[in-house]
Every structure is written in structure tokens, then in C-alpha cells.
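Below you'll find the structure I mean.
Of the protein chains in this complex, one is absent; all others appear in place.
Lettered A, B, C, D and E in written order, each chain numbered from 1.
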Amino acid sequence: MAAVVTFGEIMLRLAPEGMDRFVQADSFGAVYGGGEANVAVSLAGYGMDARYVTKVPAHEIGQAAVNAMRRYGVDTGYMVRGGDRLGIYFLERGASQRPAKVIYDRKGSAMALAQPSDFNWEMIFDGANWFHFSGITPAIGKNLAQITENAAAMAHQKGMMVSCDLNYRSKMWTLEEAKVVMAGLMGNVDVLITNEMHAQQLLEADVSGYPTEDTNLGQEGCAALGRSLSERYGFRTVAITQRRSLSADDNRFKAAIYSKGEIAFSTQYTMHMVDRVGSGDAFTAGVIYGMKEGLSLQQTVDFAAAACCLKHTINGDVNLMSTAEVWELASGSGSGSVQR
Amino acid sequence: MAAVVTFGEIMLRLAPEGMDRFVQADSFGAVYGGGEANVAVSLAGYGMDARYVTKVPAHEIGQAAVNAMRRYGVDTGYMVRGGDRLGIYFLERGASQRPAKVIYDRKGSAMALAQPSDFNWEMIFDGANWFHFSGITPAIGKNLAQITENAAAMAHQKGMMVSCDLNYRSKMWTLEEAKVVMAGLMGNVDVLITNEMHAQQLLEADVSGYPTEDTNLGQEGCAALGRSLSERYGFRTVAITQRRSLSADDNRFKAAIYSKGEIAFSTQYTMHMVDRVGSGDAFTAGVIYGMKEGLSLQQTVDFAAAACCLKHTINGDVNLMSTAEVWELASGSGSGSVQR
Amino acid sequence: MAAVVTFGEIMLRLAPEGMDRFVQADSFGAVYGGGEANVAVSLAGYGMDARYVTKVPAHEIGQAAVNAMRRYGVDTGYMVRGGDRLGIYFLERGASQRPAKVIYDRKGSAMALAQPSDFNWEMIFDGANWFHFSGITPAIGKNLAQITENAAAMAHQKGMMVSCDLNYRSKMWTLEEAKVVMAGLMGNVDVLITNEMHAQQLLEADVSGYPTEDTNLGQEGCAALGRSLSERYGFRTVAITQRRSLSADDNRFKAAIYSKGEIAFSTQYTMHMVDRVGSGDAFTAGVIYGMKEGLSLQQTVDFAAAACCLKHTINGDVNLMSTAEVWELASGSGSGSVQR
Amino acid sequence: MAAVVTFGEIMLRLAPEGMDRFVQADSFGAVYGGGEANVAVSLAGYGMDARYVTKVPAHEIGQAAVNAMRRYGVDTGYMVRGGDRLGIYFLERGASQRPAKVIYDRKGSAMALAQPSDFNWEMIFDGANWFHFSGITPAIGKNLAQITENAAAMAHQKGMMVSCDLNYRSKMWTLEEAKVVMAGLMGNVDVLITNEMHAQQLLEADVSGYPTEDTNLGQEGCAALGRSLSERYGFRTVAITQRRSLSADDNRFKAAIYSKGEIAFSTQYTMHMVDRVGSGDAFTAGVIYGMKEGLSLQQTVDFAAAACCLKHTINGDVNLMSTAEVWELASGSGSGSVQR
Amino acid sequence: MAAVVTFGEIMLRLAPEGMDRFVQADSFGAVYGGGEANVAVSLAGYGMDARYVTKVPAHEIGQAAVNAMRRYGVDTGYMVRGGDRLGIYFLERGASQRPAKVIYDRKGSAMALAQPSDFNWEMIFDGANWFHFSGITPAIGKNLAQITENAAAMAHQKGMMVSCDLNYRSKMWTLEEAKVVMAGLMGNVDVLITNEMHAQQLLEADVSGYPTEDTNLGQEGCAALGRSLSERYGFRTVAITQRRSLSADDNRFKAAIYSKGEIAFSTQYTMHMVDRVGSGDAFTAGVIYGMKEGLSLQQTVDFAAAACCLKHTINGDVNLMSTAEVWELASGSGSGSVQR
Partner (left out) sequence: MAAVVTFGEIMLRLAPEGMDRFVQADSFGAVYGGGEANVAVSLAGYGMDARYVTKVPAHEIGQAAVNAMRRYGVDTGYMVRGGDRLGIYFLERGASQRPAKVIYDRKGSAMALAQPSDFNWEMIFDGANWFHFSGITPAIGKNLAQITENAAAMAHQKGMMVSCDLNYRSKMWTLEEAKVVMAGLMGNVDVLITNEMHAQQLLEADVSGYPTEDTNLGQEGCAALGRSLSERYGFRTVAITQRRSLSADDNRFKAAIYSKGEIAFSTQYTMHMVDRVGSGDAFTAGVIYGMKEGLSLQQTVDFAAAACCLKHTINGDVNLMSTAEVWELASGSGSGSVQR
């Protein structure tokens, strides 16, 4: 089957053990991840051919990032070596009323300083029919915005599907900067994944008049959001994630997928979380999986939401689930009984 | 006081740290346990003379299993040495909607290949007045079914109490195989511990007509189940466990004990779990304790259910609680306040 | 700003890893703490000048206790060296229905055997305008009761504010002993921090006629308690903590502060806890902070209760929060969303 | 460059932490390795295309073994799934006079029960020009001896180089069994790697008359051994490893390579060891690397011996060194100075 | 076979992980040990019936000490419960030129406050024919010196063998105190284990005129020491340990046993150590084993010295070796080769 290419920055995540605060830490658990890397791992776990494209320094810390992807079956043959450092983010897990905290230390990374000439998209896209990136990648810097645009445009030209997880990060750029860049990228995007807030903030969708349910937009509003975004930007599909944070330990999640006038809604999950990071990426990978496999809209949103729910139970950035495991939950078995 | 003899397989349990999945594991926490071994540890912790009978290889991994029992006061003088390997089970803890997973690696174990001549039951039963086994032991293989039958028959002949935790494991044998073997063993059993489902599946009790409460059989149905099983198999006592899995983190548990027309019900506990494994064994040990101590039916079910509840808070297969601690919960103090 | 002096015993806390019981432990996590030490760390974390006064042995375990205070910015220049041993307490974390357990091993500690001549209060109080101790300090022994009285009296004479967390520990002395000593100390106390039960047990306040809410005293009762204590002992301020233990994992907390006829109530928090120990000290530090900063009664109780809530999410005895973090929760943001 | 195919069993290695004995272990560090898997990892680390062929069960423990190979760049596309269990070996590290101890638990593994039809050698050898196996593989069982012979014969027919690490394991088969099988396999072998003892025991080389140096065979004897083996079996190259165990912590190692009348000797290394396992495999990978790269006999033995030396400093079964790092030591820099 | 009774204090040993200093420690590894407890574990490991007698508090930390002995097969049926605390010692491992450091925190322990009436020696000695204690036990306090004397006298009267490891600890008492007490105890001792220094310091043996070898007393001097001690105190056997500390990592050890005019010398071992503590106890257990088994003087010293050597390779206080493992080293195989 034709490959999926994902493009973004992979970082070293350093997190104190357990629930320790940064100032208590005598050691940091180390995993490697990033939005698009996480999507690639999920897809590889579903048995798909997933290529991850990024730039890492040619030293052992960079190599460890490559190995982390290889370990879970991602094709790392298109990763570029060079630059001085791997981006880092420090993660302090939250608990109850204390929120998790992220300190970015990603300036000057190999990826942040990457140049358009680093990536040979003709070669990268050979044999692939899907390109995915998130709103984090162009936020890294002007050159990255340009490289992302180049890649998306070429993918679009080649008739590949292009998906984008809108994902606005306020610590990386302002809303104003993000609006200009992201709106500009949308012309080449077929599939948008977003939550209701970012869609309104960045893409000028207005669904403020619709009723809310449990702090989230209701079904009518979701449909309106999907329709208006599709009309404005020509998206084939709009996937909408809806989360409510009950505490740092417990979240609720549900999703909707809109496509060409139709919309399907997932069930709602309440999760006692092991790791919050990367759950949106698990959802995105589920959407890509569903669409590439030709699932119905309902099957796709069921699969993607179940995958997202399960990611919350896995330590680290990446989702390590098989399709069988995801389907089991999507089919209604969430009692968590021991399998023996 | 006369000893309790329990008979079964002890295994090395290997579990990734924390909530890690198997494929993430760089190390495995190692504990030793098994249904009947767990019962023996509970009883030893209550100050009873508990003998555990099994066969382990004569190398250090086998010795470590012996030591694990000795550490908590079980009489290991009747454990047989020989064979090549100790059975292993890999345990991946579940979380929220992700179920725990067990991979058995127990084929060819010292116990699975044990022969009737390995066990001198005359000697083993000397000074004992109770024999306990579970449905897992005869499931290990034909020879084990035979050995279990031999032991139960001799115990019965000697006038010892014989208890059996029905415990059907679908990964070990089919329902058809289990029905034949387990029904055959019941003739020598005085005390049956079972949940409502296994009793119906293996022992042909039919209580499908009774109303359910919170997915479990209601009180009327429990009484009918106890009565019908007692009539058919001549049990002196039938203990019924009722569990509902809310998630991999949270379970509900209550129990009933039926004996000669009377039935007593425990309170219902909702547990945020540390370790799900071995909680049924903790309940069984509570039943044996109550009956050996001559407690009333109500006291027995209160004690056994409280013991089961508390086991969910203890890491590993075995229950490490004193009778005082169990009674404190059974007496109504479940607020978990710090004792200082 | 003038310094706060806190006086009490710092102990080595030894806790099995995770949820292990004492008898399972192969290692003990080691932190250093004690009621008044914890208050000092909180205050230092809020940027205040906090001096901690105690006596520790002149060996490396004593030094480690000093370092633990220094690490978080407490002024340790007034700690006295001498004696043979540092007090120890063993802490077994509870889970669900299993309560946490504390084994004190503090007899014969440097502090327990301290003499009045060990502490030069003139020097210690130089540049300070607040003195704080808890009911644990005089419970250590007769000499400590005397030393505490000396210190409180001198502080009072100097016009310093004197605060006391009533904190009765039944494993350390009887109610009768405590009543005599604590009542005697109250004459020099300006600010009392207590829960409703200890206030009634030790200080003969009687609010048994007032209605309860969710097992705690209602608002009317709190006001009556504050009024009656203030009248009897001349307190300027009475802070009342109200906790309900739902399980060893989950607690509810709210508080009230009464001062000169006025009373303010905090919101109620339900916490999924990481560490129960030291949360009362975090509240106390919040009260001291609010009063020293000249906050309103309402602001003070909001800040102190939020600080207390957050302490439950931090491993160890001490609260490691900035004022900004506390205010964020006090301002209503308890959703625990990731900050990135 | 054409690929190297290695064939053997990969096992889960379970080792107590640090220097703990088996009976002390509460957890086991888990790595995956095996003679030929280790060779493949070394080669992949040198930038070569290395395919590892084995059979692992289709569950998560089997998958973890696949992932371990993937992580370090080995091509795992030819690994077969099936069977019940992954072979295990327990490793207790030695210290000083206490020898390391291995308990094999590999009976009934997926590989031990593999059938000739499991492996499509035509496909596996496509694009490869080197086949490697060790004496451990045929020792696993009769079917494995047959499969190995089939593979070696086909590789030989195709004109591929065939290398064999003689590696006799007395816990797996008798000398008599080994002699028959291994001698039979030699006809298809081009490159033999062996120590002086196994060569004499299994392949009837007699160099007992030659002088020894530091308990090992001297240079003359090595030359005679290489010559006599080459004459008898038609080897193109014979690599001889010479080890002396000073203690469980310290070993000496040197090597010789004989080819067509020429012989080259490495320097001798004295290593303070981190992990003894897999060092022979690191040597073997060095020989294959040298021969495939067309290095001189002297360069090859220098590289292979340095690689072997360095493996002793790496925890786990596999050698994680770059060619640059190996050359640095081979070039004489063994002072271990910090590189900063 | 008749049992060996050992009598002394078991303590909780708390040691920072790895080579960390006390002031760096965030956790302490916890093991339980003490001179005579260690001897009992060694003997149980050799298959002997070993009873350990001490007093521990009736709480969980005391129970953990009992369990530690039970785990390794020691008969704990004679341990007394009571008192407040278990003695503790903090151990900081040394490295290279930095010596290991011990901080005793054993005052006021259950054992230190034990009374003669706590121990029913008639019952304890029933079925036993050997009594062992060390010079640490009477050093704990006056009551302990008395209890030890009572026990030794009764054992002697009953015709049991009485052994004493002289073991002077300068942090526990002065040389003057020790001389009086220990000399007084010698009348009931049959077998003395000592190093050359303590024998001279406490028992007034004078061998200062004999030549030394590698800082230790030479063979002639050892013989003279054994002879003079035997003459003065009527010992049946005198075992002399000779250690040289090369660094905190490396020690040399050899021993001699003198009995009735004969003397046998062990080989000398140079050990790269894992744990220094308890090695003398391993030697003592070897002497008792040899004598109880009726080995020759040479066999006994060979076995005991090899056991002592091997203890240095085991983490914790206790020696976990089988007789087969000890004999293997005693027979000359100290190369530490992997056994596989």
C-alpha cells in the first residue's frame, strides 16, 4: 500500500519520574516524540507504511531519536542528519488540580535551522499518497513555514491527500502570526483535524451561536463548523476533537467527522489518564487510517476516537496499539477486564 | 491448629514497570504467585498453619519461588523439586479503558509435567484438616487433573474439608473440557467458591430467570444459585463473588455465602485498584479463615469480602493483611485516613 | 521584610516505593520534613525570609536534613547541631480502602533530648516578626513543651505574631496531657490553625449543636467556633480546616478563617492525592502569607485553601508552589490542562 | 552493498539488577539477544545491510524482540511469526571470584519448534552475499540442525560466503552430538570463527604439542590450527579467539586470523568488564565487516579484536559501536580519556 | 541434624544507592542483617537447621526483619516480639580511597532494651547442639552482656559447642569495657573466631615478635596465637582471619584454623568487592559448617575462606551461596567464567 509521509520536529522529552515537580527531579525519563512522529508510529503500528521526515543532528542524541522511530516500525530512511542539537521539551506531569507544565527548549534545533534544500520532496514522496503535517511545524520558524508550504503544494500537485492537524501552540507564535501562515497553507489541505476553538481562532469559522453541551460545542454546531470550513477552504474532510479537562488526571473526549454534507459522531469517553501528550496525534492517525482503508465516516470517527482514548493510557508520546485493540474498544468493550 | 494444605502451580510473574506496555518494557518486576499459593500466604498472614504444595525446578528460579512463600510464613516443606522450568506469566497492567493483558508461558513447567508419584499425600495431609485447590490446577493438564482428583479424594476420605475455587481460565482449556473435569471433582468438594458466570457455565446451574442488580445477579438469584448447587453436588457451603469492572482502574465487588438454607451478603466495595490479580484468592482465604475459626456466615462473608477489597490495594499476587486490618475495614472504616 | 521563625522537629521520612507495604519494601524513598519545617519551605517558596529552628545530630544524616531545607531556600543558620540521632518516621502510603500507616521512630532524637539552653531565642528572633509552632512540638516531651513556651512567651513579649497549628497526635501523647499543655500555650498565641475536632477536644470549644454539612461542621458552626475560641483565648485570628477522607486516594478540603467577628469561607476542593502529608502545613503557610502580606480575610482563606489543595499533588512533605501557581488555582482554574 | 543474513534464535534475557543473585531479584532487566542477532546489530551499526532471520511468537513478547532488532537498524522483514513462546535465558552477573550464571529456559520456543517450511531461503537470500550462523543454532534441535544445513547449502550453492562461529554450548548438547552435526556443516562453510578449545574438541584439530602463552595457545600453535582446519575443511579463513578469564570482572582477549597460509595477530586487551555476553559475536561481526570491506588480514583482526574488546564495556547482548569508535581503539587509543 | 542457635541483634541497614554519599541520597536500599543473623542465613543456605534468636518490635518493620530471615530458610520461631524500635545502621559504601562509613542508630532498640526474661533458653536450645554469638551482642549493653553470659553458660553446661566471633566495635564500647566482658565470656567458649588484632587487644595474646607477611601476621605467628589463646582459655579451635584492605574496592583475605596443636592455612584471595559487610560472618558460618560436618582442619579453613571470599561479591549483609558453589571456589576455580 502507498506510504504516508509525516513531517515535523521530533524532540527529546524529559520528564521527572512519577508526579515529581521539576525542582524535585534527580532524573528525567527520556522519550522521543513530536506530533507528526507520533502519527507515524500509530500508523506503523496499524501495519501501514509510514515515513517520518525531519532533521536531527548527526550525534548520538539525534540517533536515539531515529532509533525510537525505527523501534516501532517507522521508515526512517528519509530523516536528514545535520545541525547542532535536538529540540528538547521538559514535561512535568500534572495531578488533580495541578496542571502539567511544559518548558520548551527547542530554539536552535537541527529542525528549527533546517533549510528548504535539506529535503528532497520528489524522492520523499515517491511511492507515497498521503502527506501529513501539523500547525506546530510551520510555527517553528519562517523557514519551516516555507518548507511546509513547499511540501504541501507538491503533495497536492501530485494528487496526494494532504492532512493537517491545526494545533495552535501559543508558546511558539502569536495568534496573528499563526492565522496568516495557517490560512495560507489551507489551500493545499484536504483533511483538517482541529478542535472547535482553534478552528474559530485561526480559520475564522464562527459557530458562537450554537448551543454547547458539557462546555463543548453541540452536534449542530459541529456540523456547522465542518460545513463552513469545508466551504471556505475546500476541505474534503473536517475532523473535530472535543475535549473537556476535568482535572490533570481525568479528561473527557469525543469527536466528530464532517465530510461533504455528512457528519458522524463518536461516543464520549471519560479517561483516567496515564499520559495526556500525543492523544490528539492518535486521533489524527485514526482518521488517516480510516480514510486510507476506506472505512465509513462512522467507522472512522469510532476508530479514531477509540484510538485517542486508548493513547491516554500509554506512557510516552506515542500510541502503541494494534487495530484489533482499538476496534475492541470501539466495539464497546471498555470495562478493562483482565484478559487471561 | 490443624493445617490447611493448598495445591497448585506457582509462577514467576513478570510485569513491566508502572503502566508500561509489554513493547515498552526494559525491565520486568518479578513476583511469584498462583491462585493456591496466594491463598496460603493470606492464611499464613492470619496466623494459620498453611502448607503449599507444588513442584518447582531445582534451580535458583525455582528456589526464589520457594523463598517468596517462606518470606510470608508459608510452610514450604512439602514443595517438590524437579523438572526444567518454572511457569511464567507476563502481566501488562491495564489503565482506564485499556484492559490488563496476560501472556501465559507455562507449558512444560515442572508442575505441568508433574507425575502422581511426585506427591506423597499421606505425608502432606498429616496434621492437616483442610485441602484447597482451584479450577486452574486441573486445567494445567491431564496428569494434573488426575493428581488433583487423587488428592481431593484422599482428603475427603480422611474427613478433611475440601474447598475449590471454580475459576475457569479460557486460555487454558475449553469450556467442554473444563465441564467434564470440574464436575467430576465436585463430589469430593465441601466448599465451593465461584462467581455466578462460571457456576452456570461449568456446573449447569441455571439462574437466568432472576433479576440482576448493577449487571450482577441479585440477592434472590444468589440464594437460588447456592441452593441449586448445594443440592446437586452436596456442597456444605457455596461462596459467590460478584464483580463489576468499571474500568481497568476501578472495580466493584460484593459477595454472598450460602450454607444449608441460609445466605449472608457482604457490603459492596468500589475499589480504585493497585493490583487486580489475586483478589479472588484473598476472598477464598477469607472464607477458609472464617469457617476454620467458626465465625458466623455473616462474619465470614464480611471478613472475606473486606479481605478481597483490600487485596486490590496491594502490589503483587499475594494479600499481605493482618486479621486486625481486615476487621477494621469489615467494621466499616474505609475512609483511608492516615493512621498517625 | 521581617522573617518568620518556625520551630519544631525535622525527621527523616522513609516510605516504601509506590504503593508497597512495609513488608514488601526493598528500598525506602527518603525525604526530610516536619510540620514547621514544611511551613518554612512553603514560605521560602513564596519569597519570604523563613528561618527554621530545630536540633539535628552533627553527622551526615543530620546534615542531609539541613540540606533539604537549604535546597528550597530556608534559612538554616539557626539550626542547632548535637545529639545522637535524627527522628525517623516510616510512612506506608494507603490506597483506596487501605489507610496510610505511620510508624514513629523518634524517641531519643536530637530534638527530643534538646535543652532550653540549646536555643538562643534573642538571636533567633532578631529581625523576625512572626513565630510559628505546632502542637507536635510540645508533644515531643516535657523539655520541648518548656522550650516552646519560652519561645512563644518571648515572641509575644517582643510584639511578634505567634501562630500555632493545634495538630493533636494521639500516638505522641494523651488527650489529657495535650489539653493541659496546649491550653497553657494559648495565652501567647495570636493565630490559631485547627480543625473542628481538635479545637473541641483540646480547647473545650463546644459546637456540637450546629448542623453539619457532608460530615463537616457547617458555616454557622465554624463562625461559632471561631468566636468562642477567640473570646476564650484572645486569638486575633482562627483558621479552621475541614477535611473529609473519601478514601486513601481522594479527600475533600475546605476552610474558614475567623477574625474579629468576620468570617470567610473557601471553596471546597476534591483532590485525587499524590501525597497527603504536609497539606495542613501548606494551609498554615498560606494563612501566614496572607496575613503578612495584608490580604483580606477572603483572599487569605482562598490562597491558603488553594495552597493546601495543591500540596496534595506533590510528593514529599513539603509544598513546592509559587504564589502565581497558587493564585491561578484560587482564581478558579482547576481543570489541570497542560500548559504548553 | 549486498546484505548479510544471520540465522539463529533470539531470546529474552532476564538479568537481576546490578550484581544481585537470582534469589535476591525483585526485578529483571530485559534485553533481547542471541549470537546471530548480536552479529546483525553490530553489522547494522557499521552501516551494513543486515538481515536477521528467526521465528518469534506472534504476541507482544515476540514483537518486543523484533523491535529490539529494528531499533538498532537490523532488517527484520524476514523474521517469521508463530509458535507459543520466546526462548528465555536468565543471567546472573558474576563478580570477582563468583562466576556469572546462566539458566536456559528455551525449550519449546517458537524457534525450537520451527519447521523447514517456515523459512523461504530463496527469498531471504535475494540480494544477499553472506550467510552467518553459529554452533548454537543447530544445537537447538534436530529440525534446526536440518534447517541450518539447508540454508548453508543453498547459500554455498549461490556462491555466498558462509561463516560459522563454532561456539559449543555444553548445556545444550553433548560433545558427541555436536561433533557429528558441526563436522557435517563445515563443508559449506568458508569462514570459521572459533576458540582453540572448541576447534580441538569438535573438529579434531590437534595442536596439543605447541607451546602456550598465558594459558592460551601461542602464535605457532594458532598458525598450525588455522592451517590444519583449512586443509581438512577447505576454509578460506579461520579466525581464532583467545580469552583468559582473570575473574568475573576482568578478562584478557586477543585473536588471530589465518587465511591461505598467512596469519595476523591482534594486540592483547585486558578488560574490566561491564557485560561479558556477546563479545564473541562482536568479534565475529568485525571479521565479517573486515572481509566484506576488503580489509587486509591485519586490519581485519585489529578491527575485530578492538570491537570485541569494546563490547565488554556495553550492557546487554549487543555491540553498539560505530566503525569510527572501533578504529580509534584499534589505532591504539585505549586510555579512555573523556572526550570533551 | 541438631540445630545451630545464633543470638544477636538484627538491624535495618539503610544504604544510599550505588556509590552515593549520605548527603546525596534520595532513597535508601533496605536490607536486614546483623552478625549472628548473617551466620544463620549462611548455615540455612548450606542446608543446616539454623535458629536465630533476637528481639524485634511487634510492628511491620520488625516483621520485615523476621521475613528477611524466613525468606532464606532460617527458623524464626524463637524470635521475641516487643519493644519500640528496630536498630538501624546507615551504610555509605566506600570507593577507591574513600572509606565506607557506618552511622549506628541502634540505641533504644528492642534488643538493646531486652531483658533476661525475654529468652527461654531451655526451650531455645531444645534439639540444638551449637550456640553462636559475637562480640557485638554483649557490646549492646549491660543486660545483653548478662543475657549472652547466661545463654553461653547454659549451652556449655548442656554440652553444646559454643562459638564466638570476637569482633570488637569501637563505636559501641571502649577497649577496656570490652576486655572485661569478653574475657569473662571466654570460659564457656569452645571455638573462637578472631582476627589477629582483636585477639591481642582483648585477650592479651602477644605475638608481636613474629614476622609479618603483607601487613598480616605470618604463619608462625598464627600458630603461636592459636596455641597461646587455646592454652589460656581452653578453646578447642581458634580460627584466625587475616585481611588487608587495599582500597574500599579491593581487599585481600586469608585465614588459619588452629586446633589442638595443628594448624591449617587457606589460600589467599584478592577480591574486587560488591559488599564488604558480613564477610566475616560468612567465614564463621563456614567454620561452623566444617566442624559440624566433621571436615578436616584443612577442608574447614578452605571452605570457610572460600565462603568469605564469595560473600564479598554479594550485595547485602547475608551470604547466599550453596555448599557446591563454595566448594567450587575452594577447589581452585576462581576464574569467574560464565557458566552456560
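By our rule, a contact is a pair of C-beta atoms (placed from the backbone, for glycine too) under 8 Å apart; a residue touches a chain by one contact, two chains touch by 3 or more.
The structure presented is a predicted model; accordingly, all values stated were derived computationally and were not measured.
Q: Using the document's definition of touch, tell me which of D:100, D:164, D:217 or D:309 contacts the absent chain.
A: If we include the chain that is not displayed, D:309 is the one touching it.
Q: Over the whole complex, note the residues of subunit D touching the chain we left out.
A: 72, 269, 271-274, 309-310, 312-316, 320, 325, 329, 333-340
Q: Mind listing the subunit A residues that contact the chain we can't see here?
A: On the subunit A side, contact with the omitted chain comes from 14, 17, 21-23, 25-31, 59-61, 63-64, 67, 84-85, 88, 90, 92, 101, 103, 105, 107-108.
Q: What subunit E residues would touch the chain not displayed?
A: Within subunit E, the residues touching the omitted chain are 18-21, 23-24, 89, 94-102, 104, 169, 171, 245-250, 276-277.
As a working rule, only the chains that are shown with their structure count from here on.
Q: CA centre of subunit B versus CA centre of subunit E: separation in Å?
A: Chain centroid spacing, subunit B to subunit E, equals 42 Å.
Q: At least two partner chains per residue is the criterion; list those residues in subunit E.
A: 26, 67, 72
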